[in-house]
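With one protein chain removed, the remaining protein chains of the complex are shown where they sit.
As written, the chains take the letters A and B, and residue 1 is the first residue of each chain.
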Amino acid sequence: MQEDNNFMSNNAKKIAGKASLYLIYTFIGLIFFLPFLWMLSTSLKAGGEIFVYPPKFIPTEPRWENYVKAVRAIPFLIYFRNSVFITVMAIIGTVLSSSFVAYAFAKLKWRARDKVFFIVLFTAMFPMQVTMIPVFILYKNLGWLDSFKPLIIPYFFGGGAFNIFLMRQFFLTIPESLSEAARMDGCSDFGIYWSILLPLTKPAMITIALFTFLLTWNDFMGPLIFLSTKEKGTLALGLAMFVGQHGTEWHLLMALSVLILIPVVIIFIFCQRYFVEGITMTGIKG
Amino acid sequence: MRTFFSNPFAALLLIVGGGGLIWLLITPYAFRASDVEDGRVKVTMWYMTGAKEEKPEVVKAFNESQDSILIVASAIPWREHERKILTTILGGGPPDIISQVGSVAKWATRGALIPLNEFIEEDSFDISVFFPALVQEMSYEDKIYGIPTATACYCLFYNKDIVGDTPPPRTWNELVTLSERFSTYDSHGRMTKAGFIPNYGNFPAAMFYSLELGAEFLSEDGKRVKLCTPPVIESLEWTVNFYEKFGLRNLSALVASFSTGEQHGFIKGDVVYAILDNTFGDQIRMYAPEMNYGVALIPTHPGSESVTSAGAWWFAIPKGAKHPEEVWEFFKFVSSKDAQLTLFLEEKEEKLLPSNRLVYKDSTFLKYPNIRIYKKQMENATSPTFTPFAHDAFWREYTNAVEKVIHNIASPEDALREAEKNIQNELDKAMIYDEYVKKHIK
Partner (left out) sequence: MTNMSKNISNKQDQTVLGILFSSPWIIGFILFFTYPIISSLYYSFCHFDIFRPAQWIGLGNYKELFTTDPYFWQSIWNTIFYVVLRVPLNIIGSLLLAMMVNRSLRGITVYRTLYFFPSLVAGVSISVIWMWMFNPQYGLINSFLRGIGTEGPLWLGSIRWSKPSLVLMSLWGIGGGRMILYLAALQGVPKSLYEAADVDGATGWSKFVHITIPMISPVLFLTLIFEVIGSFQVFTEAYVMTGGGPLNSTLFYNLYLYLKAFVDFDMGYACAMAWILCIAMLALTILQFRLARKWVFYAGR
């Protein structure tokens, strides 16, 4: 009898414990979600409902036409196309070149290897301002200003120290025996890289692709500095169009923000699984 | 080959990526379609957008008035306009016309604009048809770099719903008295409605105050900044006293809660008197159409004339533009009295004022509501560019000084002296550099 009582109260404690845990998690989740909720609700409000006290989360009548207005106010399709182009190219460039370069540091043995790798990491520690202006001038001299080239081409040259580092970690977890066996069969190093290692690194590639996607899709500074013609804008830049001389059109801006967010959310939910897996498998703990 | 396709996924990436790169590199990504359309020469223009993106009426009118030139206008966001223009002039392929506000000096010193003097002389164009303040903004070293097409002047707006028949204040002291009368507070003693907030808006009231006392900000030879002078000091002292009288916390809290559009202080009815530019009527029409408001001259000192600030909205031709002659035709059109008058009257909104003085003599024009006030105000208009070489620095430092003084961080004299020193520094630097460049470009 005694034991039954204990068992019951233990169970109850467990359930109570779990429930309160979920409560806390949900509460925190709500805090994170709240601004996002406001973003959604504002996108459907009429202008006058945004700045009211107490704050209104549910518009009196949802103004779906805000979305239409937002899409019409900027060359939405053109910007969408530009954003997609830049992002896709950046992803391809990063994935291919970071893995290609990482091979040199993970699988090849050469004397200067570790020193050069250190320099790779070293460059990541430089703030971007120190190269910003001369790079701008360089692009001017190359005639790359007001084009997508500055936003894409650099990704093909290694894709950034962080990505090289990640890929290298991943390559290191792949046993040497695989490449050895391939070498014995007459496979060149490029072949090893291409046919054997690369297919095995899908989670890492997806992770890198995801990070790059987030970076470029929402990037505001790059297009801001390098693009000037209106037709060459990106979606993130388009948000700036709603901040005018006499004021900001909050509801339209939020509508556009939601639209820009949708592809990101979809892709993220889709790839979420690979994401955690990818980073775990790089054995990044060490 | 076989190796390549042994990894189909990566192969695909490489092909797509390679293709994209090649395309990117060989096409100069030119949306530069042909320069001729329907037999008309195509001229490109960039204008700044506010919250609305509508093509300037004047462009439509010009295109309709003749059939040899077609202007294609596109908007650029307000915040980024300077930087975008910088990028495009540097990057090559700028539009044929750019539109800006303020002094041309910033661009002219850098050789970014094409001077218009040749065109002016060829056509015997009379530049004095524009207000002197505006012409001043278009000039740099005896050359004209832009055409002022419109202007806006600052006046005193007041909320008639609140003040009723009370006549608007003529002097700064009257303004203080009336502010006292019309400010309201809640049960906790917090201010809910301010009569006037000197530092709210684009121009600190102190600026007008000091101009009316005859303040000059730059020496005759253009080399010395004069900020720490009695009129300016007095204007800041008046401002500080105002803030002390009504409470810094009160006024700051109100300002911090204001935003734009319906959230503008005056439109909400939380500020009774405000010094705003004349196009603000458009804002009122959009966000508070029922408001009864009045427009009056900016308050001044007993015995002085009211002074306003009027900057030019201008068009200019950036270096590298392809059709300067066609642009000049457009400029002539845009500055003509008829065009300006017609466009002004056609617009249903409160718009920028015409830059051509002849318009102000027209009787139809004078019937427009509030025009007489604007006309009177424009008689004593100064350009807001006091130090062409260090324009941004001037306004940055001045605004800083005013804020410091309001927050009691520094006395008016100290704040102004510091600001003067900083502006002078920038000015000196700019002049040294300018001299150097002149010596080396022959």
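What we mean here is this: contacts are C-beta pairs under 8 Å (C-beta built on N, C-alpha and C of every residue); 3 or more make two chains touch, one makes a residue touch a chain.
Please read these numbers as outputs of a predicted model, since none were measured by experiment.
Considering B:57, B:234, B:362 or B:403, the position touching the chain not shown turns out to be B:403 (whole complex). Touching the chain that is not shown, out of A:50, A:73, A:198 or A:227: A:50 (per the contact rule at the top).
Among B:181, B:245, B:361 or B:429, only B:429 touches the chain that is left out of the view. Residues of subunit A in touch with the missing chain: 18, 21-22, 25-26, 28-29, 32-36, 38-39, 42, 50-55, 97, 100-101, 103-105, 108-113, 116, 119-120, 123-138, 140, 154, 156-158, 162, 164, 183-186, 189, 193, 211, 214, 217-218, 220-221, 225, 236, 239-240, 248, 250, 253-254, 257, 260-261, 264-265, 268-269, 272, 275-276, 279-280, 282-286. Although one chain is not shown, part of subunit B still touches it, namely residues 82-83, 86, 89-90, 106, 110-112, 252-253, 255-257, 259, 392-393, 400, 403-404, 407, 409, 418, 422, 425-426, 429, 432-433, 436-437, 440-441.
We adopt the following convention: only the chains that are shown with their structure count from here on.
Between subunit A and subunit B the centroid-to-centroid distance comes to 38 Å (mean Cα coordinates, whole Å).
Within the complex formed with subunit B, the subunit A residues making contact are 47-48, 51, 73, 85, 88-89, 92-93, 95-96, 139-140, 143-149, 152-153, 156, 187-188, 190-191, 194-195, 198-199, 224-232, 240-249. Partner subunit A is touched in their complex by these residues of subunit B: 3-4, 6-7, 9-10, 13-14, 16-17, 20-21, 24-25, 28-29, 31, 46, 48-53, 74-80, 83-85, 87-88, 90-93, 259-264, 283.
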